[in-house]
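Here is the structure we will look at.
Heads up, one of the protein chains got dropped from this complex, but the rest are sitting where they should.
So, chain A:
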Amino acid sequence: MKEVPMSTCEREFILKAIRDRKRIDGRQTYDYRRLKVSFGMERGCCIVDLGDTKVLAQVSGKIEEPKKNRPTEGSIIINLELSPMASPAFEPGRPTESGIEMNRILERNIRDSRAVDTESLCIVAGEKVWSIRADVHVLNDEGNIMDAASIAAITALSHFRRPDVSVMGEEVTVHSPEDRDPVPLSVHHMPVCVTFAFFDQGEFLLVDPNRSEERVMDGRMVVGMNMHREICTLMMSGGMLLVKEQVLRCSQIATVKVAEIIELIQRALDKDAQARQAGEKCGFAESVPTNKITTNRKEATAIDTTAAAQQASQVIQEAGPVDKPMSNMLVQAPGTVQIGEGLVNTWDVDDEDMESEEKEGREKSVTNGREAVATSKPTERKRPVKAGEGTVSHAEGSDSEEEETVMLFQGDDETKSTEEPDSTALMQPSNSDKPAKKKGKKKKAAQK
């Protein structure tokens, strides 16, 4: 099917905006769209979201006979699929010219730059080698497939684990994952593509063009580069001439962008590895809530607080000054306040025991406090309550979540724990940030 034609109105406007150093999606000239790397349940499956562009890469491996001229090297095949699902402009069946071009850039960038060691894929020289295949499927085309595909391919290759193989004489055994842990491919470096779009015969350039920018650009340049600032691919297309300085400038921008992207990939890989090791849920299916059919995942949205703020200030004005404090507060030590007389100790522990232990030192009293929590309130056991948390929280006493812990220290021992100014002073810095964090969480929940 033919794509929706682009009107002169849109074309002129986009060009005019670019000449004014503006982009229609509000980005700056060198900004990437939001990049997200997520992994599937299986090893070697990776989805890359670049704004609305979505690319999936799946790596698989099988054992084959090597090429005659390279008997000790395994093979790496990269295949880029442009299905009509991504864009109505893509026809099913034979790949188009641009499809072949992009596939070739991917191959040059990853295979020909020797990013993955092929000699380590050899099992028996001249007979059996691993053949690794990376299938890159474009799921949605909103511009700059090239960068998304190159990120997906190299991330999937580093995420992939092939089954371990052992050779005993003539016999080759492929071990199952239960038998022996699968081994990762040896990835020497991570080359990533950065696409530049040029307008007005190379006078203006943009990083990461989106679909509409791609349609009005004069030409583009793809720079494939790795962390060590080694250029692995350089491809220019479109009928325009570039000055030498422009090319050099692009390569300098590419070094910065590549460093950022690779850091992001590395972080995603580490996070996934940790999740897998801890036995937590992993894979992109986990990140999408499935219990509702009408909702998709939404970003946190801002809430209009102007009305609420007005109301709040009104309430404060109407309330007037407070006549006297709620109850008689007694300052025991700097930072701690005693409210009321306190109640009789209802715990199983004797008062005398407590007192004697209290004298022995701070650590003991802390552990005692924890035990007491466990014995008196079994429902609270789930929450790791530290004795110190109680002492501080009763000082502020406003957080409803802390109420139960406040109760614990309203007994006789409360005064004792507050009588040790050293211990409370020590406790405070570690605890002072905890309630703040909780409040933060609450706010997030409210936003949702």
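Operating definition for what follows: a contact is a pair of C-beta atoms (placed from the backbone, for glycine too) under 8 Å apart; a residue touches a chain by one contact, two chains touch by 3 or more; residues count from 1.
By definition in this document, contacts and distances are computed from a predicted model.
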Protein name, per the UniProt record, of whichever chain is missing from view ("ATP synthase F(1) complex subunit delta, mitochondrial", "RCC1/BLIP-II", "Exosome complex component RRP40" or "Ubiquitin-related modifier 1"): "Exosome complex component RRP40"
On chain A, residues whose C-beta touches the chain left out of the figure: 4-13, 16-17, 20, 22, 24-26, 293-294, 298, 301-304
